[in-house]
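Certain chains of the assembly are absent from this excerpt, and the rest are unmoved.
Labels for the chains are A and B, by order of writing; each one numbers its residues from 1.
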Amino acid sequence: MYFASDNAGIAHPEVMAAVNDANKGYALGYGLDNLTQDTVAQIRAIFEAPEALVYLVPTGTAANALALACLAQPYETIFCAPMAHIQEDECGAPEFYSGAKLSLVGNTDKIQPDDFTAEIERSLARGFQGIKPGALSLSQVTEFGQIYSVDEIKALSDIAHAHQLGVHLDGARFANAMVALDVSPAEMSWKAGVDAVSFGATKNGCFGVEAVILFDPAKAVEFEARRKRGGHLMSKHRYLAAQMQGYLANDLWTRSAARSNATCARLVKALRSIDEVEFDSEPQANVIFCNISVDAHQRLVDAGAMYSVIGEADQRVSIRLVCDWALKDAHIDQFLKILSDLA
Amino acid sequence: MYFASDNAGIAHPEVMAAVNDANKGYALGYGLDNLTQDTVAQIRAIFEAPEALVYLVPTGTAANALALACLAQPYETIFCAPMAHIQEDECGAPEFYSGAKLSLVGNTDKIQPDDFTAEIERSLARGFQGIKPGALSLSQVTEFGQIYSVDEIKALSDIAHAHQLGVHLDGARFANAMVALDVSPAEMSWKAGVDAVSFGATKNGCFGVEAVILFDPAKAVEFEARRKRGGHLMSKHRYLAAQMQGYLANDLWTRSAARSNATCARLVKALRSIDEVEFDSEPQANVIFCNISVDAHQRLVDAGAMYSVIGEADQRVSIRLVCDWALKDAHIDQFLKILSDLA
């Protein structure tokens, strides 16, 4: 019963097969190999963005930090939600790579347009003493499992662009959001005003690869030099590309996301019928935030269930349940049974 | 006939097997998994350094830059050879991670003790206006294929330590040097005064993993935070560990290095009997620097031989030939035949 994270599971067998297939013959290093070139072309096609610059890196933190370094200058600030991964979980990597500051917008998981406008204006009001607005970063899926609609992304991008700010989408769970919204990659990115995407693959089936997609070449200055300077240019680059090939081939990426979302929906539906469980927010993708009694928590833990504890108060435990693509129905059943038995 | 680099070949089948083996079940992320813990223990044992801090990262540039960030402060300088990889081929990564400067010592591939002492003294003579001495970085094997003897490393470390400087060994080809010297890992590192090693595995059989080994905990402050801040903490960490496991198991790492060195030695011996070829330095590991006529170069290229061209002058072409562990005897024979036919 593993609901702790979508980075604890295995790589998908189709991804591993692609990696094994790639392990033959000599290939140019540093991304000059054919497999990498093909992967770049494939991502451009999927995103309907023939001019986009596409780069592969081994981690999501690298993808976010390097993308943001292209969008924000060292004397600027990057707007994000207070609970954004780039603020809370990357140990300062975005600041390290860009030199920029982070400014926290409002106090909601999904950034509200009014809060965003207010924070830009507050920044500008500091004049030459304050830090200048530089970029906007959105997480899709958000850290609390919510999804921005295409219109919501567009509304925020419009505000950003009105102030000449680039827009970054942290898409560690890009596929889960896209499948849930039932839109195309382009619709959820550049058509909605996004300038740069961290296109996650690690959580959804690979073992260590993310793509950075920069739609606006003018905002992609020297990504390559920055990547090398950050130590993120893999010499045997084909093994990044092979993972991504396996991930994109035969729609594995959308199949995996659809499966995790469906598994999650089944779990949500069942949990709704259990009095014990209170939802902290409405699950929209493959992540659930809810609270249960201390007693229920104890039984689940005793039975070997693994998940993150967010907090504890008044005899209730707030937990996060992540459904990854490999989660077994049997484990969900077992999890539900423990909760049902309590009632 | 691929002599261009030891990063263009495949991962060793035993390494791939280890990665495939690791692809089952859930495992904690971020290096908390058992496979990583075992790997760390194994490296400590191999280096006879039970207290050493050991970390895995995906690239050699990351290994060097992060290790150096532990040894040198932002207002200090790192001494290295003018042709050191950290100076010439990492696009400023060591400076980015450490904040320190690089100071080039002498004009030889292997740093000479007198040059090192002179450069430290020159730095100190600048007083508060100059940059302070911070660390020494040696490449073993060097960029021109040479090997420091254990005594030579010790002599340089002694000078460094006399000035309270930490010593870093860029061991992208650690195994090749160690096998050539016929010494133990400990003898070529901490017993010779080395404080931090970038222990390369990518060039010698893996597809993307290097270990940073920090022997002196006092000089390892917050490697973990720096690694995360640099985006180099892989979430599905077991796939780094699995590569390293395959690399260390059954002495694959020394077997591979012994094979590349032997292949290289065979090639060197044969080349010596060909008048056409002039050696630019005495090959000591698995890399050869020599020069051939323009005509010979053209024929080799036409026949599909791949290698790096260092420069061209007076109808002679200086080239670098790298023999990786997978190089086939048939390719060496073919290469030699083209040169012999010229005579």
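What we mean here is this: a residue touches a chain if its C-beta (ideal position, glycine included) is under 8 Å from a C-beta of that chain, and two chains touch if they have at least 3 such contacts.
Everything numeric in this text was worked out from a predicted model, so none of it was measured.
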item: Copy count of the single sequence across the entire complex, 2 present; value: 4
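The rule is short, and it goes like this: only the chains that are shown with their structure count from here on.
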item: Relative orientation of copies subunit A and subunit B, as a Cα rotation angle in degrees, nearest 5; value: 180
item: Length of the line joining the C-alpha centres of subunit A and subunit B, rounded to whole Å; value: 34
item: Of all residues in subunit B, those that touch subunit A in their complex; value: 2, 5, 7-11, 13, 16, 19-20, 23-29, 57-63, 65-66, 90-93, 96-97, 202-203, 207-208, 225, 228-236, 239-240, 306
